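The other protein chains are all here in position, but one chain of the complex has been omitted.
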Amino acid sequence: MIHAEPAEMTRLAQGQGFLSLRGLTRRYDHFTAVDDLNLDVAKGELVAFLGPSGCGKTTSLRMIAGLVPASSGHIVVDGRDLTGVAPYKRDMGLVFQSYALFPHMDIARNVAFGLEMRKVPKAEAAQRVKEAIAMVRLTGREHHRPAQLSGGQQQRVALARALVVRPSILLLDEPLSNLDAKLRDEMRTEIRDIQKRLGITAIFVTHDQMEALTICDKVVVMNHGRLEQVGTPHEIYEHPKTAFVAGFVGRINRLSGRASGGVAQVAGITVSAPGFEGDVDVMVRPHRMVLSTGPAPADAGLHQLSGTVTRATFAGDILEYEVEAAGTLLKTEASTRGGEALLAPGTPVTLSWRPQDTFVYAAS
Amino acid sequence: MIHAEPAEMTRLAQGQGFLSLRGLTRRYDHFTAVDDLNLDVAKGELVAFLGPSGCGKTTSLRMIAGLVPASSGHIVVDGRDLTGVAPYKRDMGLVFQSYALFPHMDIARNVAFGLEMRKVPKAEAAQRVKEAIAMVRLTGREHHRPAQLSGGQQQRVALARALVVRPSILLLDEPLSNLDAKLRDEMRTEIRDIQKRLGITAIFVTHDQMEALTICDKVVVMNHGRLEQVGTPHEIYEHPKTAFVAGFVGRINRLSGRASGGVAQVAGITVSAPGFEGDVDVMVRPHRMVLSTGPAPADAGLHQLSGTVTRATFAGDILEYEVEAAGTLLKTEASTRGGEALLAPGTPVTLSWRPQDTFVYAAS
Amino acid sequence: MDERPVSPALKIAAGLMFLFLLAPLLVVLPISFSGDDFMAFPPSSWSAKWYGAIFANSVMMNAFWISLALAFVVTVLSLGIGLPAAYALVRLKPPGAEALSNLFSAPLLLPTIVLGLALLLVFAPMGLIGSFQGLVAAHLIVTLPYAVRVLSTALANLPLTVEEAAGMLGARPLTVFFRVTLPMMRSGLVSTTALCFLVSFDEVVLSLFMTGPRLQTLPVAMYNHVDQQADPMAAAISVLLVVLTLAVVLVVDRTAGLTRTFVK
Amino acid sequence: MTSLALSHAEPRRLGPLGTASALLLPIAVVNAIGFLWPVVNLLKMSFREAQASGALGAGYNLDTWTSALTDSFTLELITNSVGVSLLITVLTLIASYPIALYLHRSTGTWRTVLMVLVVAPLLTSAVVRTYGWIAILSDRGLVANALMALGMAEPPRLMFNLTGVVIGLTEILMPYMILALLSGFGRLDPRLEEAALTLGASPLKTFWRVVLPLTAPGMALGGLLCFVLAISSFVTPKLLGGGRVFLLATEIYDQAIVTLNWPLAATLSMIVLVVFGISLTLYARALRRIA
Partner (left out) sequence: ETNLTVMAYSGLFQERYTKAVIEPFMKAHPDIKVTFFPLPSSAAMLGNLRAQKAAPQADVVIMDVSVSKAGTDEGLFTKIDETNIPNVKDLYPNARIPSVAGVGVTFDNLVLLYNAEQVKEAPKSWMEMAKAPYKGKVVIPGVPDIQGLGLVLILNKANGGTDYLANVDKGLTAVAEIAPNVQTWEPKPEVYAPIITGQAALGVGYNARAQVNSEQSGGKIKATIPQEGTIFQINTINLVAGAPAAEAAKTFVNYALSPEAQKSFTETMFYAPTNSKAEITGAALDRTAVKNLDKVMAVDWIALAQVRDKIAEQWRRRVLPASR
């Protein structure tokens, strides 16, 4: 079916976004890779798809690009249903997780390809190719073939190739996964700037939570092919709707407890748990647990647990600790800013955190 | 040449490591991918290779594995020069950056391959394959073909395939680059545990500084095919020998200054710079710059700069700021632990840091 | 991304098999320089006269040019017809693709003698016997199956994502095909071209039925020649063809970089 | 027909039947005129009344079919042809594989020269090639002389019998096999061999467990082509078989050209078609296992 019925059309057009997904679903033989995805992306917005490996991120992107037909559901861009529209007519750019560079063309021709297709005048195209290659730090490699480049270099070519055409929608499938943190940082900013400058609407698939939080306007968290939560980075991080989101976006400590009458008992302390009854999972981010060696800070407003250090790791900006408390292993961290020495395993410590940093969910 | 001369032999055997690289070099036509690499790795040690894309990490690993002949130099394992020893006789495991799964075998048979080659009895092999698959969280997918798996799933199979044989040396080429942070965290710990438990000597190539710092006993920083610095994570992070290492491992702010008489003038402040004369680069990690809005903390021991916020980003555990001070854009960060609101661009702020957090290098 | 060292075992095995493959040719080479009037090994005397005889033989020379033109036309048509067919079968997978692809291979399985006879009965009333068009049509029937099979295999082995990437960059299917798919199929295309050209250039049996009074292909002329006089001229022609092919390919290689087509 | 998508995940839904038909039209026309029609003719021919003089009777009957199918010689022809063709296919594969692999791994001008050498036998006329084989294999040939020099009193007969046919056809089919193999070697990613090596597989094991399975599509294609070419070849069997080897194709030749019994030639041809159809089905099944 190429065109939606008029009635359907109206409903579809009501989507608020420039790009809207309506009930997007993709089934394989025995397996639903993407399940009833609904999403609105505003023009010029950058949305991150975040989720564990195999949750359907790539599949969603491929459906949007038109490379995989949806089993059901619609993709609507600017009020227009794209069902049945060929990929090359969609004016979208896609950076493949596997690069998919043209093996028979050198780097410059790989990057120039999209411009040629758009019949951009030679001189302008050459200029833009040059800029794009410079942007991904590959100047001087223009005449290498993809097989002669390292993995990260290939990924950068793929990025340049997609960006140079300035598509109206840009789909990026883990475009930075093979880059080192420094370059990733720079490329991320670069992508962000270009995207904002040109007003490109972009979807950015990543498995890197930090990347998702910093680059995007909106984060979409997926799990098992389903959408778990959509929100701003702050919403997702500070107010995760589900235990999965809490656990997936940012690190988390999990404690089991029992709720009744609006409060939950967990590891000997009482936390507020309005609306919960029975077994609950209580979660706190390691970063939000303050570790102290002296007597516990006497702040009645804080939750506190005592324990002993079981593992300590130097991680650059921070020190990572594993603390055994209330029969559970809890993670926490300390800044290295003060130049503190790593606490030895066995050191008795206290963990304190604010009530508002405590998440409660029905036990899974 | 398969055997070294006796005199040479002795010299080689003097290497302290279980695995020693001696002057390892790999040249391509016009290009030296790896240049005179010298390194000793003790038995059971886990060494991380860290460096920008294209710096020669994969090439080094491939030489160690025997897949690429060295242009010159030697690889010595347990006092034995491996020059001319075929890859399959080296008892090394290698996780490929590009997975390199056998497309014609299902997951279970991919993982079982190395055990078969070692003629491990059927029952034991089946048990170990099962465990390895469980370890990478792919139970239930045993009979899928690689093409039916997502990128991250494939990477995990590659990992299981290499680990299951318990090689004496394990080479990992960005084995976690396609995994989400949560899984990466878990897998990292898992790899670390197995490696320690079995006493495997391992080299772990990564572009993720955090990963390098937390997982390994020793970090090797490479650049342009050359070794920049070898040291413990703490040494590398806190005492980077070169500007490149300082900039590559962990984020960094760079300020230009002039040194003379043991001190350097930079952005209106004076920092200690013993032994430097002329132009210098002064570097400070964003994490070590404390941002304050009120009057600057009156600590005479701290370096201080005033400026204005130009960009503020929520990044989960931290808030990232860009501050314009002394005509330069400086990065800094604040913990979200206290629940502080993001400062608006334009807010006047002061950055303070300890003198020992200041790195000085001759200007490049 | 790297050089693949070839193992000595493979070198030895390949060398031995090459020896087997070229054995008859290695004997034919000295025979072609025979001073005798009959093919025999070893020759009792040596001479290059049979090479001279080729150029003096207008029947052979004419037949050579006809064969060359024929093989060229047949190869171009085989690619032109086979490539779309392979694409349709592999990529568009219409219902019954497998049956169709079997049907298209089927002409290979009739002994050419039968096919020749069967074609004769069909082509003669159409006035195609003894005509260039008739020869082209007959040869196409045997070259097309090769073309379709080899091209299909080559096509099926290509990574799809690369073509998808081209589509995403705005290339229409036809552009994707010509700019991406086709270049990536190079080694399959070279195989197909070589096969079709050789099969056509070498075909005797069908040609025997299809040639006419004024139209002879080289293999037919050689067959007739050897049938009557088993002199070493045929050996000289064979050697000359091999040398000529080698020379042409090397020149093309030097100028157009044919070997690049083999480098992935 | 708005959808010309290059996506192939579900081509049946996306793939416009019209495009496919258009692309398949030319080959269908060639096939119909050059194969289907002649074959239908042939089928008709197989039912024609065969007169002893070689003349075709006006009527149709089942006589040729009945006698062909009840004649034990026909069965012998079929089993012989299939057996010999299979043997030749296997030998051709074994002989061609190292060359193809070597070619796949060599580069530059050297590779080009080797490619030409591979196809060189095809440029040599069959009759001339046979003279080459005679010089090598005949009772006084190079091989016999070498064997006698090594002390063998009576060297085995190497040509003008089945051995000669097998040797000759294997050699002549090698170029086809090599070209087919090369076109199917695309999946042979060197990384995979390296992976096997690092997992402790010796080069031989790597070959068996990784290289060979990955090149299976090429082998299947080459095997198919060679089997078909072998079962339908009659020039080489005639030249090198010494009149002692009876195959379907040579018998068809004799019936069509010498005895002039066209209905029988047609009947035997239809039998070849059936044998081939069965082979093709088995082949497709094998292929599905590989893929």
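Should a chain be cited, it is by its letter among A, B, C and D, assigned in written order, with residues numbered from 1 in that chain.
Keep this in mind: a residue touches a chain if its C-beta (ideal position, glycine included) is under 8 Å from a C-beta of that chain, and two chains touch if they have at least 3 such contacts.
Worth saying up front: this structure is predicted, and the values here are computed from it rather than measured.
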Neighbouring shown chains of the undisplayed chain, as defined at the top: C, D
Hidden-chain contact residue, picked from the options C:6, C:29 or C:230: C:230
Contacting the left-out chain in the complete assembly, out of C:40, C:61, C:156 or C:182: C:40
Missing-chain contacts mapped onto chain D: 51-56, 73, 127, 130, 134, 138-140, 160-161, 238-239, 241-244, 246, 254, 256-261
Absent-chain interface as seen on chain C, which is shown: 37-40, 117, 120-125, 127, 129-130, 208-209, 212-214, 223-230
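We take it that only the chains that are shown with their structure count from here on.
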Interface with more contacting C-beta pairs, comparing C-D to A-C: C-D
For chain C paired with chain D, centre-to-centre distance based on mean C-alpha positions, whole Å: 15
Centre distance in Å when chain A and chain C are each reduced to the mean of their C-alpha atoms: 55
Of all residues in chain C, the ones touching two or more other chains: 2, 164, 167, 172-173, 176, 264
Residues of chain D touching at least two other chains: 4-7, 187, 203
Complex interface listing, chain D residues touching chain C: 4-8, 11-12, 15-17, 19-24, 26-27, 30-31, 33-35, 37-39, 41-42, 95-96, 98-99, 101-102, 105-109, 111-136, 142, 171, 174-176, 179-180, 182-184, 186-187, 190, 203, 217-218, 221, 224-225, 228-229, 231-235, 248-249, 252-253, 256-257, 262, 265-266, 269, 272-273, 276-277, 280, 284
Residues of chain C defined as touching chain A within the complex: 1, 159, 161-162, 164-173, 175-176, 179-180, 183-184, 186, 264
Touching residues on chain A, where the partner in the complex is chain B: 50-54, 58, 97-98, 149-153, 155-156, 174, 177-185, 207-210, 213-214, 233-234, 237, 247-251, 285, 287-288, 290, 313-317, 320, 335-337, 339, 354, 356
